[in-house]
Structure formats: structure tokens, C-alpha cells
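Remarks on the structure that follows.
Only one protein chain is missing from this complex, and each of the others stays in its spot.
Chain naming follows the written order as A, B and C, and within any one chain the residues start at number 1.
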Amino acid sequence: MDDRPNAATTGAAIRLSGLSREYGDRLALRDIDLTVARGETMVLLGPNGSGKSTMLRILATLLRPTSGEVRVLESLLPDESWKLRGRIGYLGHEPLLYRDLTGRENLQLQAKLHGIPKEEADARIEHDLDLLEMGRRADDRVTGFSAGMRQRIAICRAVLHRPELLLLDEPDSNLDPEGRELSRALIGPAEGRTRVLVSHEPDRARAEADLVVTLDRTGGITNQPDETADPGDQHEAGAGR
Amino acid sequence: MFDATPSDAVGYVFSAYLFFLLMVLVYISILGAKFQRINRELGELIEELEAENAEPDAVVEAGVAVDSGSNAPRKESSV
Amino acid sequence: MTSSREAFMALLGKDLRTELRTMRSLPAMVLFAVTTFIIFRYGLDRTTLSGSLAGGVLWTTLLFAGILGINRIFVSELEEGGFDAIRLAPVDRTVLFTSKVAALFIYLAVLQLIVVPVFAVFFLPDWSALGPLVAVLIGANLGFSVLGTLISSMAVNSRARDLLVPLLLLPLVVPLMIAATAASAGLFDAAGPDYDGFGTWLLVVGLYDGIFLLVGYAVFDFLLED
Partner (left out) sequence: MPYSTFSWKTETGPGSRFNMTGRGLKTLSIATVLFLMAGFALVFLWVPMDADQGFKQKIFYLHVPLAIVALLGFIAGGVEGYRHLRTGDRRHDANSYVFIHISVTFGVAVLVTGAIWAKASWGYWWVWDEPTLVSFLIVFLLYCTYYPFRYAIEDRDRQARYASVFAITAGAFVPLNFMAVRMAESVIHPRVFATSEGGLPDSMLLTFLVCFVGIGLLWITLVKTEMVGKKVSGQVSYLRRRLHDDGSGGSVGGRIAPSVEAK
């Protein structure tokens, strides 16, 4: 039924049907259906409070769906979320960095938690830090970092274990134009890597999107076809199934 | 050791049993009040429902989807 | 899966390194304990203590000083994203529990390393009880660490965290306090250490530790989910 050959051959990276999430009596997400094929980039748009971050946290196995079927990298959430650990790179609002450790120590801790061998980890950390031009400051404590520098370390942390699926919640926030450009090497579109991108800048985000999903304030999907920049390349959520 | 006189003991025993019975009574009346409230709320809801069923046009104008609930067709997300 | 031992060492190392760097908990705990001794000295109007009074003063002080540390043990994980990081990593989640128990145990041990000698200098005419006291300290520390970690992780995600930790913890550690004070009371006997019932009380402490270690290990997973 899927008209995207990509999804049919490699299996979907993300498949949601009827996903809802409640907070108390409030519905944060309402009956979401969508499919993201492997290697694709999905961009999540929508006003504040429309459930974008909630969706991302559910995909990251950090939040349980209230109802609906959620499949991420062929694993059914939340029952099989253990299969996904270490395969997802999550960059949320919070940088997930310990303020009293240095940037490098934070990354080393991340490497240890993900079981990356020491030499391998050190090489990667060196490489990634250099890419983001953070090598000089990496041995300072995070507490002295500016928000932009924290974001750069957080990006390194999110991709250190080379995840198959990247979940990025406004990855450009706090970054200067140079930082945004540099970070593309780590979190930009890459061969075979699936990405979900929450963004407040529709135009920039659309440029690299294979799929654009717009959430409305009630937590449902409201895509208007005419919003899509290039309908030929992009599919809207729920379409084609 | 202090020993209560028999008449004293009777008073204590009865006050213990009385306390217990009073507590049960109070608890049950609290429960009763709760059920009365639920009953009233239910009545209000029924009235509301009937009133809205009686004049469906007004409801649509007010923008409240009454009996459709979550079964209302949603144009974008349904597949 | 990353081996649990490696993850445990990484997390424990992180906690100890942070504490060494910031000294956020331990100095406050020590200061609190020493000040409390002075308050007891005037509150009880005694210059020396023995028997159950000595045990009571020591353990009450250690307990309340410990609560200061217990309150903080998960704050960094909450505020700096440790919970999320653990849940995303291919690590057995109970490692966070065991590593926090170990960290708390070490904090308490360091606290006692400083505070118990101070206690002896202040109040004890005879220091022969300090040797066997170590066994009680170790057993009770384990219990405090396990319960403290469990309660702290329960309270950290709630409003009124600082209020809830002592409220929940104090009744739960009553049996531990009973056993620890009873075991110490004999040791602090005015006529020299008395080992009557010492073993039994140590056994109670051990039983308590074992039961709550099991409970904590079994339920901790559920406290991490969102």
C-alpha cells in the first residue's frame, strides 16, 4: 500500500498508527498515523504545545504512548523498547550534560554507558569535538559554557554511539550560524540515517525534509498540501497508506 | 500499677465501642454525600444531553460536537 | 548491552568525582553532625554519654545528617538529564540504583570517619567500643543507603521533594534505628563494651538490608519510566 519504494524494501524506520498520549485529562497527541522510511528525514512542525516534543520523547522510548501502535526500527513500543537502547540518538531541550564534569568527561561517560571501547571512544570524541571546533574548550567544566557551546557538546553526545535513528528537538537552538553549519556534519542528512527533526523554522527544515508533519494545538496532524514546498519529493503524514 | 475501678472500665469500654460506631457512621455518611454528589452530576449531564438533543441546531452553532464525540470524522489524520 | 560492572563504575566514578569537585553534600553533612552534637550536649546537659543515650545521640545525629545527603543524591540526575541518558543507553537500569546506593554508602562512611571520632572525643570517656562499632556502622549504612536511594528516587520527581524525603524515610528506618541503637548501646556501656544481644541486633540490621535491597532492586525500574 505504501507508494514509497524505499519504505517497502527496507521496512519503515518509524510506523505510528493511532498514537495518542494523554497528560492527565489533556490530550497531547491525538490519533497520529504516519510512516517514515529508513534514511528519510521527517520534519515536525507546529506551534508551541502541539506535542512535538512529546512525540519525540515517545519515539525515543522516554515516554509511554497512551494508546496506539508505535514501531520504531521494527520494535514495538513500549514493550520492546529495550531493543532500541543505544540505537537512538536523542537531542532534547535539555543538553543531558553534567554541569560539574568537563565536556570531554561527559562524552567519556556517555561512551562508557554505551560500551564503546576506550580507544575507539577517544578517537571519536577527538574527531567530533574537532568537527564542532570544541577541542580547545573540551576540558573545561560544562557549567562555564555558553548555551551554544553546551549545545555543541550535546550534539556530540547525541551521536557519539553512531545511532541509526536521530531524534532532534530544535538542534539549531542556541547555535550561531557557524555552529549550525558545522553541526551538519554530525546531525545533518547522511547515508542511511533516519532523522526526525523538530523545528520552528519551516523553510530551513523543509529544505532537507522527505516528509513534513504539522501538528496542531490539539495534538492532531493538520497538514495542508499547499504548505509543502515541493509536493513531488515530499509526502505528508498519513498519505499514501 | 493503676487499676481502674469496674465502673470506670465500663465507661472506657463503652466509649471505645461508641467511638468505633461513630467513626463508621461518619465514614458512611461521607460516602453517602459523595454518592449524592455523583448522582446530582449525572442528573445534570443527562439534562444537558437531553437539552442539546432537543435543539441540535443551537449546538452546532455553538461549536460543540455533542454526540459525535471522538467518532467525529477527522479529515487530515484518518487513513 | 554494556556490562553492568563497567556502567556501575562509570556512574559511581561520576558521582564521586562531582562530589570531590563541588563538595556539595559532605561538608554540609559533617558540619550539621558536629553542630548537632553540641546541641545534644546542652539539650541533654551531659558532658559524657554512655549506654543507650550515647547510642541514641550518635544514631539520631547520623540519621539526620544522612538525610541531607539523601535529599541531594538524585537531584543532579533530574536537573542534568542523567535519568534520560541512562534510559537511552544499553545499560541495565538497576545499575543506576546500585551505583547510587554505593555513592551514598561512601558518603555516609566518610561522614562517619570524621564524625564518629569527634563524637568519641566529645562524649566518650572510653574508646574501646569504636572497634566493634564499625560492624554496626557498615550494616546500618547499607540500610540507610538502600532506603535513602529508594526514597530519594521516589521523591525527586515530585513537588515538595525536600519535605517528602524525611517524611517517608523516617518511619521506614525506625527498625534500623532500633537495631543500630540497641547494638551500639551495649558497646557504649559505662562498664565497658557489653556484647549481650549484639549479634542478634546485627542480624536484624542484616535482614533489613537484605529485604530492602531486594525490594529496591525489584521496583527501581518502575521509578525510571515516564
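To be clear about the criterion, a contact is a pair of C-beta atoms (placed from the backbone, for glycine too) under 8 Å apart; a residue touches a chain by one contact, two chains touch by 3 or more.
Quantities reported herein were computed from a predicted structural model and do not represent experimental measurements.
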Out of C:V34, C:L53, C:A109 or C:L223, the sole contact with the unshown chain comes from C:L223
Missing-partner contacts on chain B, residue numbers | 1-2, 4, 6, 8-10, 12-13, 15-17, 19-20, 23-24, 27-29, 31-36, 38-39, 41-42, 45-46, 48-49, 52, 64-66, 69-70
Write the list of chain C residues that the hidden chain touches.
-> 150, 154-155, 157-161, 163-164, 167-168, 171-172, 174-176, 178-179, 182, 200, 204, 207-208, 211-212, 215, 218-219, 222-223, 225-226
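Everything that follows uses one rule, which is that only the chains that are shown with their structure count from here on.
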For chain B and chain C, what's the span in angstrom between their mean Cα positions?
-> 45
For the pair chain A and chain C, the C-alpha centroid-to-centroid distance in angstrom is 40
Report the residues of chain A in contact with chain C in the complex, numbered from low to high.
-> 57, 60-64, 85-86, 88, 90, 92, 94-101, 105, 109-110, 112-115, 141
Report the residues of chain C in contact with chain A in the complex, numbered from low to high.
-> 1-3, 6-7, 9-11, 14, 17-18, 21-22, 76, 80-82, 84-91, 225-226
